[in-house]
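Before I ask anything, let me first share the structure, which is written out below as structure tokens.
Just one protein chain is left out here, and the rest sit where they should.
Presenting chain A:
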Amino acid sequence: MTSWLPALPVPLSLAIAIACFALRTHPVPHRMVSLAGGAGLLALTTLLLARVWEGAVLVAPLGDWAPPLGIAVVADPLSATFSVTAAVVALACIASAIGEADRGRERGGFHAFLHVVMAGCYGAFLTGDVFNLYVWFEVVLIASFALLVLGGEGRQLDGGIKYFVLNLIGTSVLLVGVALLYGLTGTLAMADLAGAVPVVENQALVTAVAMLFLFAFAVKGGLVPVFFWLPASYHAPPATVSALFAALLTKVGLYAALRVFTVVFGGTDDLGFLQTLILMLSGATLVIGVLGSLVERDARRILSFQVVGHMGYIAMGLGLMTPLGLAGAVFYSVHDMVVKAALFLTVGLTARLAQGSFALASGGGLMQARPGMALLLFLPAFSLAGIPPLSGFWGKYALVRAGLEAEQWVMAGVALLAAFLTVFAMARLWSALAWEDPPRPLATLTEAPCHPGWLAAPAVAMAGLVVILGLGAEPVLAVAERAAALLLDPEPYVEAVMGLEQQGGEP
């Protein structure tokens, strides 16, 4: 179905970014434009999700050139689900940034860069062209890099250079993969590739190209063994930026993997080998990521390793490549975006009470002084660990069950082990910040130059969403199942995109 709706989020985000940059010296209108823009994008993506809820595929052929010659923007349940969740997280981060009230960073264009990151994310989620995907990866990279180093503190610059160089190598490898894929098939549209890749004579070369894609997506998605940029940089910027990064950046890489390894490489001869490799990577990611979080002493570094570890669950769903596995991966992505944003925003709040220190040793005493905030930390922390009825439980349940059904006993066991270790890591984090005696009496939020209401509201909203996702998981799981069905059998997707040609869309 042709519709211009999927084409709107990217230009709108960029327009908001330009408006924010123009207004950056006027604090109040600048913040209001950014907030209104974030809310508008949430409404737009929600409308998009409502249109594709039943499994429809919306196609916007840019410039009215039909694919494969033209570039199409495509929305299906998978991309719309990711877009809506990203918009929710972005809105929360904008509100939290208003709460931080950091005039220096705002003058540097904080909100503008945030909206460019969002434009890149929407672009990556909604594009139907692999070269376009590369371009949006680079847009996300350069804008997130600006957010990361904005402010210019030594540790931001240090984290920034590691983030930048390693991600740059990852996206460069993606470009080589795209080039070779074009050389093999003569097309770049994903829907066209779905038919062209299986008929390539030299299937070994296709597998080699798939390896390049896997490397690039593993770098972006923070999979072991190419995750080192992530824990080196996520704790450096302000808490709001950490929350945005933890929620979105790795998920862009995993979204691309979910899309490309099913629609494009789903029909290759070596699919079994690819699946085994992805499963091995996901198992290693689960174990090493979660173990890494156990040895850290800084709340944000603990959570950074948790970001790495839990990418393993999404990769596991992809590696199983069964309907339940993919649906579990989609549901887990939604849960992970919300819960990571909630955790980083809440940890930002508790650090403000501990004189700005994220170290476990300088936290504590929340239970006595601020039981509400202890609960606020408890909900996402134990949702991450997978305690029912919070949202993490359903994702893990679906994935472990899919693993057992596919007779991947080791993989299911590793997933359970990682969940168990996460309980341990989160219990350690929570008891250090909430239970133990603080070394210094806790400060209050009003002491620092910030708006406590704007800071607390997004953290509360995200924690609330974790509970809602847990108690009302059914509709999200249903749409995740429809998304998974479209990934496993991309025929409707291909028809929707390639069918435009016959309708006289030819220029």
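Basically, contacts are C-beta pairs under 8 Å (C-beta built on N, C-alpha and C of every residue); 3 or more make two chains touch, one makes a residue touch a chain; residues count from 1.
As a working rule, contacts and distances are computed from a predicted model.
The chain not displayed here is annotated in its UniProt record as "Na(+) H(+) antiporter subunit C", chosen from "Chemotaxis protein CheW", "ABC transporter permease", "Rieske (2Fe-2S) protein" or "Na(+) H(+) antiporter subunit C". Across A:S233, A:T268, A:S282 or A:S333, the single residue that touches the chain missing here is A:S233. When the omitted chain is restored, the residue from A:A39, A:I169, A:A369 or A:V467 that touches it is A:I169. When the omitted chain is restored, the residue from A:A39, A:V135 or A:C450 that touches it is A:V135. Across A:P6, A:G160 or A:G317, the single residue that touches the chain missing here is A:G160. In the complete assembly, the contact with the undisplayed chain comes from A:F145, out of A:F110, A:F145 or A:F378. Seen from chain A, the chain kept out of the figure touches residues 131, 135, 138, 141-142, 145-146, 149, 152-162, 164-165, 168-169, 172, 175-176, 178-180, 182-183, 188, 232-233, 235-236, 297-298, 301, 361.
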